[in-house]
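Only a single protein chain was left out; the remaining protein chains are all shown in position.
Up next is subunit A:
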Amino acid sequence: MAELLQVTGLCKSYPAAGPWFRRRRAVAVDDVSLSVARGRTLGLVGESGSGKSTLGRCILGLTRPERGSVLFDGTEVQDLSGKARSEFRRRVQPVFQDPWGSLDPRWPVGRSVREALDCFGIGTPRDRAARVRDLFDRVGLDPALAHRRPDTLSGGQRQRVAIAAALASEPDLIIADEPVSALDMSVQAQILNLFMDLQSDLGVAAIFITHDLGVVEHVSDAVAVMYRGRLVETGDTDQVMGAPRHDYTRTLLAAIPRPRHLA
């Protein structure tokens, strides 16, 4: 199978508030199917609360879906255990939205980048130190910053650290959940460019979760639009952006601010 990741009929709901005898479940992901090929980027778009983050967590194996399957490299993720599960974890890494919450405030950032190497037992301790320096270089950070704590770094620097941490275990798929929406516009562009450079250098596939179609247009090969837990439209980026079929996609597109003389 050519697809790296194949999600079929995925459902996930959470218990909603209310008395136990008539407690409803809030459906976060409703019968979602999508796929990502090796080295390709899928943009997953939707407003907040549309279930895109939950979908991301299900794919990462951090939340258990109720129904449906997640095939990674041809293997069902939910059935993995022991060594195979650990190997899956190594190959699929997250980058989170908030660079304030994604790094342990008590840890020097170098240790956060090194965490995956230590946990997966990659290389000797000496190799790991060298690898952390490499990774800092790769994401455009001075390796001397490795000893600093997150609260002494800027938002952009932290997000670079978070990307370095995700790349540490040489993953095949990165799930980036709103990785730039907490950053300033100018920093957003830098991080997006870094992300694309790294992807083309390393051949990593990615799911880029965002509410911003403008960002998706910039980074992804294909787009999946989510609305209230369902996928309403999927397709190549050009096709979806050029000729959206679903009303909701048109609404999202209309929300992208564009200079008037270009419209």
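The working rule: a residue touches a chain if its C-beta (ideal position, glycine included) is under 8 Å from a C-beta of that chain, and two chains touch if they have at least 3 such contacts; residues count from 1.
FYI, contacts and distances are computed from a predicted model.
S.K.: UniProt names the one chain left off this complex as which of "ATP phosphoribosyltransferase", "Phosphoserine phosphatase RsbU", "Glutathione transport system permease protein GsiD" or "NADH-quinone oxidoreductase subunit H"?
M.R.: Matching the unshown chain against "ATP phosphoribosyltransferase", "Phosphoserine phosphatase RsbU", "Glutathione transport system permease protein GsiD" or "NADH-quinone oxidoreductase subunit H" yields "Glutathione transport system permease protein GsiD".
S.K.: Check the options A:Ala116, A:Val132 or A:Leu183 and report the residue that touches the missing chain.
M.R.: Hidden-chain contact among the options goes to A:Ala116.
S.K.: For the chain left out of this view, which of A:Thr41, A:Thr54 or A:Ser169 touches it?
M.R.: A:Ser169
S.K.: Which residue, A:Phe72, A:Phe96 or A:Phe136, contacts the hidden chain when the whole complex is considered?
M.R.: Checking each option in A:Phe72, A:Phe96 or A:Phe136, the one touching the absent chain turns out to be A:Phe96.
S.K.: Name every residue on subunit A in touch with the hidden partner chain.
M.R.: Against the missing chain, subunit A presents residues 57, 60, 62, 86, 89-90, 92-94, 96-98, 101-106, 112, 115-116, 119-120, 162, 165, 168-169.
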